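Apart from one protein chain that is not included, each protein chain of the complex appears where it belongs.
All chains are identified by letter, namely A and B, in their written order; residue positions are counted from 1 within each chain.
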Amino acid sequence: MPTNTWNRHHILSLADFTTTEYDTVLQTAASFQEVLSRRTKKVPTLQGQVVANLFFEPSTRTRSSFELAAKRLSADTLNFAAASSSMTKGETILDTAKTYLAMGTDIMVVRHREAGVPNAIAAEMDRLGVRVSVLNAGDGQHEHPSQALLDLFTICTLIDPASPRLELLKGKKIAIVGDILHSRVARSNIWSLIASGAQVHLAAPPTLLPKLFAEYISEQIGGKEQEAAGDKLILSSPSSPTPHSPLPTPQLFLHWQLEPALQNADFVMTLRLQKERMTAHLLPSLREYHHLFGITSTKLQLCKPNVKVLHPGPVNRGVEISSELMDDPEFSLIQSQVTSGVAVRMALLYLLGSGKA
Amino acid sequence: MPTNTWNRHHILSLADFTTTEYDTVLQTAASFQEVLSRRTKKVPTLQGQVVANLFFEPSTRTRSSFELAAKRLSADTLNFAAASSSMTKGETILDTAKTYLAMGTDIMVVRHREAGVPNAIAAEMDRLGVRVSVLNAGDGQHEHPSQALLDLFTICTLIDPASPRLELLKGKKIAIVGDILHSRVARSNIWSLIASGAQVHLAAPPTLLPKLFAEYISEQIGGKEQEAAGDKLILSSPSSPTPHSPLPTPQLFLHWQLEPALQNADFVMTLRLQKERMTAHLLPSLREYHHLFGITSTKLQLCKPNVKVLHPGPVNRGVEISSELMDDPEFSLIQSQVTSGVAVRMALLYLLGSGKA
Partner (left out) sequence: MPTNTWNRHHILSLADFTTTEYDTVLQTAASFQEVLSRRTKKVPTLQGQVVANLFFEPSTRTRSSFELAAKRLSADTLNFAAASSSMTKGETILDTAKTYLAMGTDIMVVRHREAGVPNAIAAEMDRLGVRVSVLNAGDGQHEHPSQALLDLFTICTLIDPASPRLELLKGKKIAIVGDILHSRVARSNIWSLIASGAQVHLAAPPTLLPKLFAEYISEQIGGKEQEAAGDKLILSSPSSPTPHSPLPTPQLFLHWQLEPALQNADFVMTLRLQKERMTAHLLPSLREYHHLFGITSTKLQLCKPNVKVLHPGPVNRGVEISSELMDDPEFSLIQSQVTSGVAVRMALLYLLGSGKA
């Protein structure tokens, strides 16, 4: 596997991922996907190494996925769950991380309710001059890189199972629908999709996709607002990796209605809606949300005929997506995403861990 | 081990278990019991396979037993505990199960407060055409097959350690005492004991053993009420596996007093009393319950001299059973049951898992 091209020590954000890095992850994950199809799904790659899952925010799905990925690489795993931990005893997060460092942890997989915690732990590890790697497993509303990478892997392997790579998405129209404002998944996906040269269309009610978000994104990608007419906002990215285009093409579109985002889309990424949003008066009702922005078979007819739908899970059936569509293997990639998750996380742990030889 | 005779893909209920299946489980467990007596208690049988413990209802004892069984077969284990899970995020049970399926789970061990959940998951897996096996680790008041099988193994190995088999129980008198109505353990035990040709005597206060229960059982075994006089009800099973008997012999007896059930009994199975029953006014007091239906050394004198007592645990000392009797190795099989539990669960995981080669 192409680890000689891998230099990144922590995986905290996709904002500065290079095409080479994306492709290395995709190809490494593809080779692990092959391992997972064998009867004995283990490899001895990380034997004797320790992967600590530091989940300051509870999670079953992502933690199980990382735990299984680590076990299949033959690593030893430690699970830290905030509820039953010293956090209640007043220890700081960095002290907790340093305790796991001192025990001999090689890779820390960190989730926290607050944005920036994995970065802070990584900065502290670097300051201490130790070889521990930090992998962001979701921090506040900031980023969730492994989720975006598994989404990318799921889409790319669908297009070319033998050789998933970033350029496969060039020119594809991808809609991201739902609670963009609060979604770390959306943020990470935006970086990877823009890097691929895809046309990214965000769609949400104005309360969940404020214009300020456009300014934030625009600033991040060094782009500028190109057009803001009626219910649409278009951003272009002058520094986007589309070297063969003499002029930057518009890549990010913001919509406050669903239909223009779905029109001729190749992929529709739906986002989980936290039910708390409604109590915060950001939404009139789940029923109305589903009526306006929920994905159904009928609405999918606006898209390309072979459109596929993704969701990071867990799904509120009948809210973000209709129950019938979710279970339709012709359109839904939701199960593939979970399977891809183990392979992609094996790849990430492998790429971080094999540098420690 | 005799796996070539094994065709069952899920273990959900003992209601339709065949004699061959019982004997296969007993013999396989006997060979694992032997493994457990060695210094290195592991075998590589399920290496690379994933056993997911999906415990939607909390449990320490049963989960630890399954976890240890899986580890001794060298499987990787994933633990799901409802409390810290996505269940609180509104995901359905089937979606949770499908997530673990997509991660690559080979065997799901499922416990749930509601009857029928393991069956529903198994039906969904079959509908999807996947090879995942589901093992019911206790569903509501329905069944707890692995507990009944370990009870059976405990009794049979006591009679013939070298060759435990179902027919050893033929004609034995076995009393099941306690909260029959709410006990999934009792229901599963009734199937295995009736299949063995034992004489099964149920004893409980009327609130915990209503006549409706007799009708339910009678219907299930295709039997009929033979006699209902005073405080006793006798059911016979025309389809019971006693081929050498020209006429069906009575096999299931219901008593609303303890003494007739204990009279000349070979084994006494006590059941856990949920203390909540008392607050629901089904019992006057724990003290009175113990006085009338609690098992003590004195009451055991009604039984055969070498009678043995079982309890699925955890025991309320001084309620279902006297503290002194519980600790008496001459009569109590409670510790043997726990030990048998690991061997029997290894057997079940092995029988389900080895078909996936």
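By definition in this document, a residue touches a chain if its C-beta (ideal position, glycine included) is under 8 Å from a C-beta of that chain, and two chains touch if they have at least 3 such contacts.
The structure presented is a predicted model; accordingly, all values stated were derived computationally and were not measured.
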Residue touching the undisplayed chain, where the options are B:Ala15, B:Leu68, B:Ala115 or B:Leu158: B:Leu68
Absent-chain contact - pick from A:Lys42, A:Lys98 or A:His255: A:Lys98
For chain B, the residues touching the chain missing from this view: 36, 38-42, 58-61, 64-65, 67-68, 71-72, 81, 83, 275, 313-317, 335-339, 341-342
Touching residues (missing chain, whole complex) on chain A: 47-50, 76, 78, 80, 84-86, 89-92, 95-96, 98-104, 356-357
